[in-house]
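Of the protein chains in this complex, one is absent; all others appear in place.
Here the chain labels run A, B, C and D in written order, and each chain numbers its own residues starting at 1.
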């Protein structure tokens, strides 16, 4: 069953790395955006909301193409990042992280936002009367009570990052060992007559990884739930 | 700007229909599965959870391919459904609904589940002491209090259904007027020389539709939030 | 309604096939519906009983697959169109006329940049590119520099955006992208002929035969050639 | 007649309570954290005892050895919770009607009007509970339990946040409920005057055990 080629093992390892890094790196941004959308009102909020959802609404290859023309090495933003911060995405695994992060972002934000909206404002008021400034209220009360949403969002983001290939392959192509993820490998195999059996092996591996991720997340979610019920 | 060809307008209308129907039809299943995952414990729960997440983890074309070989008209399940219930998915818009529904399902379930888990069990207890049997508790207390999650889930599902093309095009092909959605049309246009301008027009339309859907959903969500805070 | 003909065609043929369909409808009054997707997806759909009358594949493999699965009428199959493989670079590249022949050093040309083409296992243009480079003895050295795209259009975009310094694409695509220039053509004998076969499905309506004939006509030839394809057969009249 | 004999480990506290009540109002009296609310929850069927037996008239509601555990919704026992637990998404009126609906009872406008007047919640009927004051909420919760027409009423400090005047209006009503409608009640309160007035029997708890049982002189 698991007699994968070395190249396939590399793709598996790379996928894991990309999905984990994409999930973790996008988390703080996801929390910040979710907070803005859930708790503040500002001009252009609908716009922000729409931009966040965009990667869901557009075909992934279009998202990948948009990333390419904004963050590619000759694109204005991409060139700026490369020159001033040495951040280069194109044809690097970091670009795959970015693409997966962008694709997973709406899922992350929605889940966290839903949980923030469910936090009882009365507890935040209580925290304020005890002297906690807004930022401290957020970190000591709101955020911990948002944990179920954060876990749910991370699971969705991780899963989406594993399954993503349309945006990734369009943005950073398919370079074995650098940007070739399981999904890209599976896709490639389905394009070859007779590649189904090999694709199936990789599908099984993707399923196993996600099953493991789900079980870990359920465990955390259960602990968080108990904690948040105050037990 | 909006001088689309008749064929493109048809794709827009079809996309809307498919996304709306996919969202609505999958809603009751989404609620049921979310309830099972949130509130019950049974053998094989992890498996159900994993299956629900599968369309997120696999490349969409693989999901589409799996649908094709199980529900195609020559496939066992597909033939059975066609012979006994007259339900035919293959190369019909109903198949696109199915594909989009399946792809959006994990998003729907997660959001609803998150909200169900946030419902205060004490209110459900109170309902029980007032004589409400479990099913009535669910419909009169749990479900209304889950509304924010249902709305959030529907938004995600709708957006995903709009953006989906990998699974759809693989399962039911790309037949104008029957299965060609905006996303499939965009994808096709990106595959031909000089198609970018036309693709961009459709991208803008997809963005406008999703923006409208978001605004409608925000309005409902705001009303629901006020209601659920008991104001 | 019943006479409507459905063609499943590779996505890269959309422009030309759209025009031909319009011309055909105008001439005969028969409506043609086309579904464009990856050849692989279309072939598998045909295998599952898709309601198509004509299949136009972007490569021989998937047409062979269809024949083998008995969903294509083998005797109707024609290798209709051809294309050429070219080496491209961004317009502002210093590279100009590269002679592509035995012993040409693609790796050196790329310097420390990337070379792009379609996936060499899966996407037809990639398969041709790899075959050509192997034949010319350039593959070994250049392989590590390859960034493989999901389609020829994506490869073209990489070069147009300057992400990749070189790309191997079809001439048809290269010609319409202003941000790239063709710096060399691969010798025809270095790769298997690039062929777009067409054929009727085993479930095709009788009317489809006339459409297939139209695809082989000189009217169709003109349209295909307008989009840069080479017409591989003698047009029927 | 209600017989309660229950044991349950609650964290550190080993609850072991047994008492009977022959109708009327039985007051559960005792310091904070002795298990009054827990006993009420067991009678209502919201938490299961580890061991024991609870029977109301001739129905066994819970029997640990016989593995009987009638679900809360079939016990027909009304409860006013220490925290009001109103349904936020229903208006006050719908909260009040909820029990009747769920039990499939016919509307009884006289009873409804009477309870509404008694509790002075007429002006609140169309509102939702979110912004009600503490006392208002408690009164609505009280009304909700009364209007389900329970066979037993469990009251967990039902008057705690009401002013003296309101208390003086509600207590006679409870007395009538006790004497005329003969609805048995379990009544938790920290107010000796209240208990003296309403209770027919007092069960005194301390640290999870019954330390005394008898008439109102125990208070």
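In this section, contacts are C-beta pairs under 8 Å (C-beta built on N, C-alpha and C of every residue); 3 or more make two chains touch, one makes a residue touch a chain.
All of these numbers come straight from a predicted model, not from anything done at the bench.
Only one residue in the set A:76, A:134 or A:177 touches the chain that does not appear here, and it is A:134. Chain D meets the missing chain through residues 10-12, 30-33, 36-38, 82-83, 123, 127, 131-136, 138-139, 156-157, 160-167, 190, 192.
Panel shows chain A; residues 122-123, 125-134, 136-137, 140-141, 144-145, 227-231 of it touch the chain omitted from the view.
In the analysis below, only the chains that are shown with their structure count from here on.
Remark: the per-chain Cα centre closest to the mean position of all protein Cα atoms belongs to B. Computed centre separation for the pair chain A/chain C is 35 angstrom, with centres defined by C-alpha atoms. We define each chain's centre as the mean of its Cα atoms; on that basis chain A and chain B are separated by 20 Å. Chain centres here are Cα averages; for chain C and chain D they lie 79 Å apart. Residue positions 61, 65, 184, 187, 190 of chain B are each in touch with at least two other chains. If you draw each protein chain as a dot and join the dots that touch, the picture is not a line, a loop, a star, or fully joined; it has some other shape. Here the touching chains pair up as A-B, A-C, B-C, B-D.
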